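Taking it in order: structure first as structure tokens, then the write-up.
Note that one protein chain is taken out, while the other chains of the complex remain in position.
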Amino acid sequence: MPVVMDAERISRALTRIAHEILEHNRGLSNLSLVGVRSRGVPIAQRIAADLRKIAGEEIAVGALDITLYRDDIMGASAGVAPLVRKTEIPFSIDGRTIVLVDDVLYTGRTTRAALDALTDFGRPKSIQLVALVDRGHRELPIKADYVGKNVPTSREESVQVKLRELDGVDEVVLQGKE
Amino acid sequence: MEVAQTAASPNRVSPNTVLPDHVAAPPLTALRHKHLLGIADLSAEEIVLILDTAEAMKEVGRRTIKKVPTLRGRTVINLFFEPSTRTRTSFEIAEKRLSADTLNVAIASSSVVKGETLVDTAMNLEAMSPSMIVLRHASSGACHLLSRICKAAIVNAGDGMHEHPTQALLDAFTIRERKGRLKGLKVAIVGDLLHSRVLRSNVLLLTKLGAEVWVCAPATLIPPGMQQMGVRVTTKVDEAVEGADVIMMLRIQLERMQGGYFPSLREYFTTFGMTEARVQRAKPDAIIMHPGPINRGVEIASEVADGSASVILDQVANGVAVRMAVLYLLAGGTDDETVA
Partner (left out) sequence: MKRLLRGGRVVDPANGRDGVFDVLIDGDRIADVGKNLKADGAEVVDVPAGLIVCPGFIDMHVHLREPGQEHKETVATGVASAVAGGFTAVACMPNTKPVNDNAGVTQLILQKAREAGLARVYPIGAVSRGQKGEELADIAELKAAGCVAVTDDGLPVATAILARRALEYTSMFDMPMIEHCEDQSLKGDGVAHEGPVAAGLGLRGIPGVAEAITAGRDILLAEMTGGRVHIAHMSAWTTLEAVRQGKSRGVKVTCEVCPHHFTLTDDLLASPIAYDTNTKMNPPLREARDRDAMIAGIVDGTVDVISTDHAPHHYDEKNVEFDRAPFGIVGLETAVSITLDKLVHTGVIGLPRMVELMSVNPAKILRVPGGTLSAGAPADITILAPDLPVTIDRTKLVSKSKNTPYHGWSFKGGVAATIVGGKVVYVNPAVEAGL
């Protein structure tokens, strides 16, 4: 299984993204990160750590569980209802710039669910999207503002993001059809 | 019991899959059932899944907008043949928080006498394609009967003297919230064991999760085979509450007196009522529970019901989160061709 990003490439990509966020928003005032569970959360935390190093500022990080907002879990095609975890956003999102952080951007449906979920929490000033990997095949008009790496894939393949916080290792792997 | 027909998906392991030894079974993320008829059908893992999911659901209840779109477009019918404000409103709020369309059908006992049968009522409702029917009925086994004739998923909100699974689940959630665990806790359940569906569900659940359960009642209210359920049985309430972590009081239905099970309410309270003095025998941080509604001065003294150790109101609050979890986990597993 080909490794498309190793630990070093992931780390450099996240640092670059941190710089891009800083530049694009002309600073970090009124900006918070929200990681989409599960793997978006450690990625958001690493970006926050990079931002602290670069800009010397503490950025708030929240965790968003979008299971209850998905459009594909109820019904015959689904199979199983995924485990629901808690959402923890310990700050108000009203009037803030929220940077959503996810590991893989694919059809865009997860992002759509995350947008719906965020809207139930308040009214952000704007929402931006970080994706560590963009694998194409969008089904909705969604785009990432910050991308770690573009990985062209076919529909039969899948992209596995492993992070040391959850999986013990940092790597992005492309899995072909069995 | 019907097993959910789940579509194949690469990460889904069906109950019948045999995994090679070196592959660990993935953690349980769904209930292997179409209906919730009783705790008897649930494994310990499934119970823990419901409790874990309820934690996330409880968080939804703390938001300003207490709604998630998960069951949007699904119709859930609350079919109650016995009057109940507490359980019915709890289910209704849970359903609405999940964005389901709810319908409350309350059947007066007079209609039943007139010949409107459970089967006919349910089949008429079925014709409107509900996803789920939440049923409370005075006959044990009513939910089993419906599960055999309805396409909808059936959730037992209390059937006769048999089970009240969501009550036991919210009781377990409350205990776990306060004590961090269920395993190894001494739980004393005092009251009418013979007629109580809350008792049956709680005994099944608590023993499955490893609690040490003591049950206590006058000898006239102890059902046969109680010992075989893995609990300690006593007619002495002091013995039951000694060192208990949890004291759970069951409601004495005042009609029981007509059945001659005990001579008077006064005598019941003196011998079995939960008073401050009796509570002292339990652990200092013991919690007091009651499924409600409370008969003050019959099974429980007011000071105890309203005291700092009482978690009775927490139980009610947790009911919504637990019921949301149950509805979510059952709905996710169903083949619902009726959803547009």
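So that you can tell them apart, the chains are marked A and B in the order they are listed, and the count of residues begins at 1 in each.
Here is the rule we go by: contacts are C-beta pairs under 8 Å (C-beta built on N, C-alpha and C of every residue); 3 or more make two chains touch, one makes a residue touch a chain.
Source: prediction; values computed, not measured.
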For the chain not depicted, the shown chains it touches: B
Residue among B:117, B:220, B:271 or B:302 that touches the chain left out of view: B:117
From B:226, B:265 or B:309, residue that would touch the chain that is not displayed: B:226
Options B:46, B:95 or B:163, residue touching the unrepresented chain: B:163
Missing-chain contacts mapped onto chain B: 40, 117-119, 137, 139-142, 144-145, 148, 159-163, 194, 197, 200, 223-226, 228-229
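Keep this in mind: only the chains that are shown with their structure count from here on.
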Whole-Å gap between the CA centroids of chain A and chain B: 38
Interface residues, chain A side, partner chain B - complex: 65, 67-69, 73-88, 116-117, 120-122
Contact set on chain B toward chain A in their complex: 6-9, 11-12, 27, 29-30, 49, 52-53, 55-57, 59-60, 63-65, 67-71, 74, 98, 325, 328-329, 331-333, 335-337, 339
